[in-house]
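To start, I am sharing the structure in question, which I have written as structure tokens.
The complex is shown incomplete by one protein chain, all other protein chains being positioned as in the whole.
Now for chain A:
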Amino acid sequence: MPKVTVDGVELEVPAGATVLQACELAGKEIPRFCYHERLSIAGNCRMCLVEVKPGPPKPQASCALPATEGQEIRTDSEMVKKAREGVMEFLLINHPLDCPICDQGGECDLQDQSVAYGRGASRYDENKRAVTEKYMGPLIKTTMTRCIHCTRCVRFSEEIAGVDEIGALYRGENMQITTYLEHAAKHEMSANVIDLCPVGALTSRPYAYEARPWELKKTLGIDVSDAIGANIRIDSRGREVLRVLPRINDDVNEEWISDKARYQVDGLIKRRLDKPFLRRDGKLVPASWGEAFAAIASLNPGNSIAAVAGDMLDCETMFAARKLVGALGSNLLEGRQTGMDYDTSSLAAVNFNSTLGGIETADAILIVGSNVRSEAPLVNVRLRKAVKAGAKVFLVGPEWETTFGGEFLGDDLSVLGKLPAHVGEALKGAARPAIVVGGAGLGRGGLEAALALAGEFRLVRDLEDGTRWNGFNVLHMAAARMGGLMLGYAQKGGIADIVAAKPKVLISLGADEVDYTRFADSMIVYIGHHGDKGAHAADVILPAAAYTEKAGTYVNTEGRVQMADKAVFAPGDAREDWSILRALADAFNVSVGFDSFEELRAAMISEVPALGIEGLADYGSDLPAGGGSATGVIAYPVKDFYMTNPIARASATMQRCSAELLHGEEIAEAAE
């Protein structure tokens, strides 16, 4: 723990800290461009210069200088001020003065820091450098003349994403950042380089020229495109969501989000259900709310009613539907739309117990039936970190392109019953062994077989440092899954039980992956926001709110309860889901016990207290014994990463990504 003095104030800093970190601990702001907490140190922008004694009598780059005992650091001296002004002047020499037409304007590090640390005018009157645009795919717009060569994007793609595709070509003044032969950046996290870029060189293509940051209303939300529950900031103007940015949460998404989470929002204004529809003579025709409710009530279902929850629902909606169905005397609730029927009697057995942050520390990981890259890109980033720290990874399932190596053991679940000797040894010898079971690995006895392995390899154990380690993980794909399971959205036999019950009325809460042909005799009431598969099969459509248009509680795959706020209003006649269900209760003439969202939330928390506490829900760490044998060839459910939910399917950006990045179509660039 070296002691250093920053601007006359003595403080102790952690061993291994850099001078820049020491200054930050002392509360001093150090300007920087290339330094980033989550990337390796490059030391090439020179903006973080400070004066350090003992040392050479010149300013030093604080980001790359270790703090050592007895250092005297000055961030406020004349030398530092001049050094910063000089560096800033050099950076601006080749930087175009196009802030008025630059999308980064208003949230640009270079702009902010030149105001704070620059000298105000340039002495340079030669020609500026110009660099040709580089094509980086449908998501990243480039204006490479603005690039200041901080190489954050290069380091991100190499270190975090694990796909070496961005590099710095040529040298010196001619240095250019580009992808190989200007191929599109092809991974699920590529757009994070837009946030990393401290200038306007890499900006968001779909958001280009849409808005200035100060026009936007910023709402704290939770992403629903996968089960990770990434923390997002929803930027909206008027009634439209313009973009989604990640929020920093080290426990969940660090500061990244997947491209789908970021760019599916343009689907929120396409194919929307903005008024109720009724099926008359086989055709869906617009109706009023009154007509729609009357049509449902006239069926008088009694207790012959069931609810199926979609993948992107908040807990409040599911709870309201549960109350409604319960008030009518039914308990037919299901959320696993595609027919999975794994045992949910122990929530610990279907939870990501090691936590997302914890999986980084695992030293032997067995992944069963999960294409992590497309099912949970943020977990893939964590797995890569684990492997970099020395973890061994084994995978059961068809081969996919991992970014962390790993050994594929076979694509049949039966491998679980006869693991190769070296895999068993690795798991047995590990201090923190972990198993990750994906959606494709849960069925056909896979969960039970994995639980048996969990017992065999003692995945639940007390570590030497006294903490408890539970390495048994289930990686879900639906944002609503854990919340649904906590609220009882699971039948013993899965959705087949609901089919067998032949309900008169089936309430579909944004459930778009259900095979509705099996409900031919039921009246299907679709409460959702997009005209997708569910709406096509519906007899009544009640337009509801998407995740940006309602406040809600979400539980991610590790059982973390998180709350989101409402950013914008739902379009047209669409209403928030809970109010539709409340009105349905009136139509059925039953009482659900709440009249406002606050009452609903309070009722939900009193019934399921865990949903009232933000943070990890406690499911205990006792796992069922499992056992039995699993067989069957694993087939990953996500065929197209960019098209997994109705919002993404409606999004022009996601459609283009799917066509261009996954199906290799050539998209002709419009002349600008």
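Basically, contacts are C-beta pairs under 8 Å (C-beta built on N, C-alpha and C of every residue); 3 or more make two chains touch, one makes a residue touch a chain; residues count from 1.
Note that in this section contacts and distances are computed from a predicted model.
Asks: For the chain omitted from this view, which of "DNA ligase (ATP)", "Phosphocarrier protein HPr", "NADH dehydrogenase subunit E" or "ABC transporter permease" is its UniProt protein name?
Replies: Listed in its UniProt record, the absent chain's protein name reads "NADH dehydrogenase subunit E".
Asks: Could you tell me which of A:T18, A:T75, A:Q113 or A:T179 touches the chain that is not displayed?
Replies: Answer from the full complex: A:T179 touches the omitted chain.
Asks: For the chain left out of this view, which of A:L169, A:I248, A:A294 or A:I613 touches it?
Replies: Of the listed residues, the one touching the omitted chain is A:L169.
Asks: Tell me, which residues in chain A touch the chain that this view leaves out?
Replies: 164-171, 173-174, 179-181
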